[in-house]
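Excluded from the complex is one protein chain; the other protein chains are retained at their positions.
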Amino acid sequence: MRKIALSFLLMFVLSLTAGMVASQESGGTLRAAWQARWESLDPHVASSEATFQILNNVLETLTFFDDDMNLIPWLAEDWENSEDGLTWTFYLREGVLFSNGRELTAEDVKWSFDRLIDPEIGSGNAFRLGGAGTQIDVIDDYTVSITTESVVATLPASLAANKSTGIVAPESVDDEGFISTPIGSGPFVISEIDGTTRLVLSRNDGYWQEGLPYLDEVIIRPITDDVARELALQGGEVDWIFTIAPQNLDALQADDNVIVETAPRLAYDYFGLNLNREPFDDVRVRQAIAMSIDRQVICDFAFFGICEPVQGPTASGTPWFFDYAPYDLDLDRARELLAEAGYEDGFTMEIMPAVGFDETIRGAQVVQQQLAEVGIEVVIGAVEFGEWLERQGAGDFDAFMLSWLGLTDAEDYFFLQHRTGQTFNFTGYSNPEFDELVDRGREVSDFDERFAIYEEANRILVDDAPYIFMYAKSEVKAWSPNVQGFVVRPDSAVNFWTVSLDN
Amino acid sequence: MSTRYILQRLFFALFVIVGVTFVTFMIVQLVPGDPARVSLGVQATDELVESRRERLGLNRPLMEQYATWLYNLTRGDLGYSLITGQPITPQIVNRLPVTLQLAGLAITVGVLIAFPLGFISATRPGSVIDVIASFISQIGIAVPDFWMGILLVLLFSTTLGWLPPSGYTPITEDFGDWLSHMILPALTTGMISGAILTRFVRSAMLEVMGQNYIQTARAKGLRERTVILRHALRNALITIVTVVGLQMTALIGSVVVIEIVFSLQGLGNLVLDAVLDRDYTLLQGAVFVVAVLVTFINLTIDLLYYLLDPRIEY
Partner (left out) sequence: MSADVISLDQTPSRTLLQDVLFRFVRHRVGMVGAVITSLLILAAIFGPSIAPHEPNRMHFTDVYAPPSLEYPFGADDFGRDIFSRVLFGARVSLMVGVVAVSIALVVGTTLGMIAGYGRRFFDEAIMRAMDVLFAFPTILLALAIIAILGRGVSNAMIAIGIVYIPIFARIARGEVLAVKNEEYVEAARSLGAGHGRILLHHVLPNILAPLIVQTALSLSFAILAEATLSFFTLGTQPPDPSWGRMLSEGRGFFRHSIWMGLFPGLAIMFSVMGFNFLGDGLRDALDPRLRNR
């Protein structure tokens, strides 16, 4: 009886807020322009930014980072860790419906997670759950436990990093085991897919957060050309664009029809060296390269100065910034190192940037000129992103240039790319001392203790230089003045459910 | 005689289309590496790749694959995109109107430029107008279409702000909006094919005007205007129709490029996307449809040619 009264009260309050929401310009269609085409929308196959930012509005995770990067409850209302640290138990929110009307329960969580870590599926995000050995158990309809083989102290945060850990309804899978249109519990539903040229997100009317989303529809289309994308926004063709060409920041900020906002970004640009090839197997050569480049110039010319030069993976604005910078420009020392390694006459190397990531191609050209100073002749071999991924995976490169983004925890900066045998360790870097540190970092939850561990790991990594770190970009997004409520986030997440339009 | 000619043309078109099916079918076969692996990405396991190969039918003998592809084609089924797994036919059907509308508008612009200019030049060879016209036409032939498109956007969109630089509104939704989006791309393509057409119109007219019956008509004392309009024009039309027809293949090629410059979601953009994404099945489908389109246009021109001049024999 009390329960009924309570739910009445709750409904009353909710309808009140809903009413307020309605007066706050509900409805409307947002026309959004992406910077790249999406690929498979299967969350366990997807790997690109373009795809994950669509899924962001369709799938939901147990935990969530709010706009200030604090970890908050989402599909799970609460969670706890076992004594031995191996088992995490999550208590799910009740009454959350998939967009097809079925209630989301612990079974769905188990199914999604089992599929994510299934080696047959081969998701590059399986590590977020601790890998294939992780055991997921349904305790009851609203309780699920995750038991990892070794302690993963950061599991709740790891679940919020991207939508690969989103809860997807098993009915999304087709006869052949593929997911082409994922069904989730998120604020929007994928209602139309027209190849990779147009995708429509429609309001999920049964969304558990009453009153949200404000928009009826989001129409997404990729405009890969920066100029065309910006002109489309300035000309009112679209209301919101994923990114701008950095060189046009000033021009766009001066335009009254455009709002541009920036935020420090949890990301960095780098190039990775192939440690299985000569001469990059010699740490002196790698260090020589690291101190032959002028990072401020690269930042200025690759990304027009909307960035901060870095010598390690973390920038000064992030919680995981370590003040360690041994690679200030020093051509004499670089030549010495090269001579010690037996390359006083230099050598030729190929840098592989990816087409469509203009800053990498620009950066490669600046690096080419800078490395020529110490006798290293750089050939630039820009390839399409698909081929880039393929060659990176096959170890078919001297150096690959790209950026890492959407990084939140320290583990995302160190463990993923540099731990021996990890999926994204393409350089072939392997240092037992480093491995031990990053393994330990996963088992500790006290921030200060972890900071000390990763500070040491950072020092080893920067000294060993499998990656040459260049700069950390700022996040830039732009929209028209009638778009309200969009927040530019350091993790680059595109969340449309708080967005509304006024006329 | 007439039926024979028509049948001959129909048969020829059919033959070309069959040839086109073979050439486009071979696109997927000639691809280096394994299309199944391309579609699944680096992290795919061998088992997964194998099952995708199975699904795409890549395990079966070449001729069997071709036969299946042809059979599906007759049902309007172009298969599935390697990258997204979406069916290809609806994607192409959605984009076809954009390409056709742009091609139609462009050839209209081209004809509107070329006819008056070509006629005037031909009636007054060597005059100032003739020299200017031929100069403009030479520039039009030499100017890269994508560059022209960029310059027009710089002028009319970025600087003057008169027209939108890119995008598309369906004609059924808002005619004015549709037109404002189509003007620049249609002008770009149209001016270039107009430049080429002008030359042909001029020489066709010159040739006809040199013929006996025109001299006769003149000798009979008919007014020059009558001579040109009633006799020369009608006869020159035949040549011009052929030239417009020949120009259509080039024009469709130009439309492909211009769509990309203006971010128009037509077949051209689809082709480039497919090339860049290495989506070979999608490329196959799009290239096939464009080639069929060109073949149909050529067939139409052949038949039109016959209607204009029934004396033709083959």
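Which chain is which? They are A and B, in the order written, and residues in each are numbered from 1.
One rule holds for everything that comes next: a residue touches a chain if its C-beta (ideal position, glycine included) is under 8 Å from a C-beta of that chain, and two chains touch if they have at least 3 such contacts.
All of these numbers come straight from a predicted model, not from anything done at the bench.
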*If you put the missing chain back into the full complex, which of the shown chains would it touch?*
A, B
*Which residue, B:7, B:62, B:112 or B:141, contacts the hidden chain when the whole complex is considered?*
B:141
_Residue among A:301, A:324 or A:451 that touches the chain left out of view_ = A:301
*asked:* One chain isn't shown here. Among A:53, A:164, A:365 or A:458, which residue touches it?
replied: A:365
*asked:* Which candidate, B:62, B:93, B:129 or B:151, sits in contact with the chain we can't see?
replied: B:151
*What subunit A residues would touch the chain not displayed?*
225-227, 245, 247-248, 251, 297, 300-301, 355, 361-362, 364-366, 368-369, 379-384
*If the missing chain were put back, which residues of subunit B would it touch?*
12, 15-17, 19-20, 22-23, 27, 30-32, 138-139, 141-147, 150-151, 154, 158, 203, 206-207, 249-250, 252-254, 256-257, 260, 271-272, 274-275, 278, 280, 283, 287, 290-292, 294-295, 298
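Everything below uses one rule, namely that only the chains that are shown with their structure count from here on.
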*subunit B touches which residues of subunit A in the complex?*
37-41, 45, 47, 119-124, 176-178, 180, 193-198, 221, 223, 225, 227-228, 231-232, 235, 237-238, 355-356, 384, 386-387, 389-390, 392-394, 423
*asked:* So in the complex, the part of subunit B that touches subunit A is made up of which residues?
replied: 38, 40-45, 47-48, 51, 55, 81, 83-86, 88, 90-91, 94-95, 153, 157-158, 164-167, 262-263, 265, 269-270, 273, 276-278, 282
